[in-house]
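Handing you this structure, nothing more for now.
The excerpt is restricted to a subset of chains, each kept in its original location.
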Amino acid sequence: MSGSAEEVILVFEEGKVVRKIVEAVEAMIEEATFKVSPEEGFVLQALDPAKIAMVQVFLPKSFFSEIQVAEESFFGVNFTELVKIMKRVKSDDRVEFRLTKDSLTIVIRNGFKRTHRLALLPPEEFQVRSLKVNFTAGIRMDSKRLPDVIKELKGVASEIEISIDGEKAEFGARSERQESKITIEKTDPVVLDMWAEEPARAVYGMAYLERMIKPADISAEVTLEMATDKPLKLHYSIGGFADAGVRYYLANVSGM
Amino acid sequence: MSGSAEEVILVFEEGKVVRKIVEAVEAMIEEATFKVSPEEGFVLQALDPAKIAMVQVFLPKSFFSEIQVAEESFFGVNFTELVKIMKRVKSDDRVEFRLTKDSLTIVIRNGFKRTHRLALLPPEEFQVRSLKVNFTAGIRMDSKRLPDVIKELKGVASEIEISIDGEKAEFGARSERQESKITIEKTDPVVLDMWAEEPARAVYGMAYLERMIKPADISAEVTLEMATDKPLKLHYSIGGFADAGVRYYLANVSGM
């Protein structure tokens, strides 16, 4: 661990946003390491224990109302512990993360002061990994409606087939007695953009998709990118910051 | 089964109404056969497995924004499967039922298209049965308040005694340590009408009454008719159509 005697400080102006970011990570993994650096701001990357999915969070320095960091530092956090504290954070709470080598202190202010100090875990340093996939098709849509799509197919099957051909996106699930399909056409009002260099079709695990739609209200829009029999990339941008966001990668069921 | 090569089509303009009708049937029974005919529209009749209660649904042709049926046809449906799909239907979704000999396809439109195809069951043809009971007393009331009445007595006993004498209706339940009674007078604002050729008093099972009040918000009013030691008839009219409605019959606890 590259530590620093100095405290690292991150201030989130809106409690709701930091709560949703923490929940988005915890949906995928219990423990994760994040990096805070003078160049990149906040970066998190974690692979789920089954190595089927990955979550990444990028929050540039401009995202924070205050940030203090002298040198690149890594911090290991138990997100299951952290999410319990975050559940008590209200939308308009001001939230500070104060990090030392050993502990994360969360200071929440709104009328009065609430302080929670968590012991840190040994961090696992990482390099940000960008999946070498040539995504050939994608859709950018109203993020509120994607959970509707996934939940409508939930219970039919444990896998969901997604296909995008540039004119329509289809989400299908099939069991012995039931066959269900959601069709979103390029001209439907929920679509902000749809494209395909080449039509794409792949199958993904329902349980993972359900976890990846949990933080849907973090953003007004969500982008899905995919390629035939390749992983899915699902991206929520945050707060109108081009580079700020939560990104998931999910393996095609035939392997990542 | 009297089938037809042609598809039978029923279009419900308001998703909320068809969802509540399906829930009203499923509250009583898992599998049921309905009939679609050029004369009668949609008719369903099903007896609960214990033969204590019966549910009937009548939706005349004028009830549908579109209906296509060439000849009388019967369709066997697993309502437990159907209700799961219906849970995802929003109030203003437009819902189509497309029926062939083998399958029910539900097409839901609202912004984008969702399609669910269910395998059908072998239908059991039926004649609509009208109970030969001379109902001597009844009450027509605000349907929103009937669930309050039943739930207030729930937990006291597993049976409920109802009596109507034209001036008041009483709903009573009794246990070793508690005695509870709801009295609705003819002049109370929840009453739309109350009558009695002859005062009536009978006892019904609480668990069945609880199932029969589930769809109370399908209609602004509900009508109860009864006779001493005879079955109860409970009717919800739908959408201002005189002939459209959900009707339950429930045996007096001493037998139907």
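All chains are identified by letter, namely A and B, in their written order; residue positions are counted from 1 within each chain.
What we mean here is this: contacts are C-beta pairs under 8 Å (C-beta built on N, C-alpha and C of every residue); 3 or more make two chains touch, one makes a residue touch a chain.
All of these numbers come straight from a predicted model, not from anything done at the bench.
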Q) Hey, this file places 2 copies; any idea how many the whole complex holds? A) 3
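Note that in this section only the chains that are shown with their structure count from here on.
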Q. What does chain B use to touch chain A in their complex?
A. 78, 81, 84-85, 88, 111-119
Q) Which residues, counting only chain A, touch chain B once they are in their complex? A) 145, 148, 151-152, 155, 176-185, 188-190
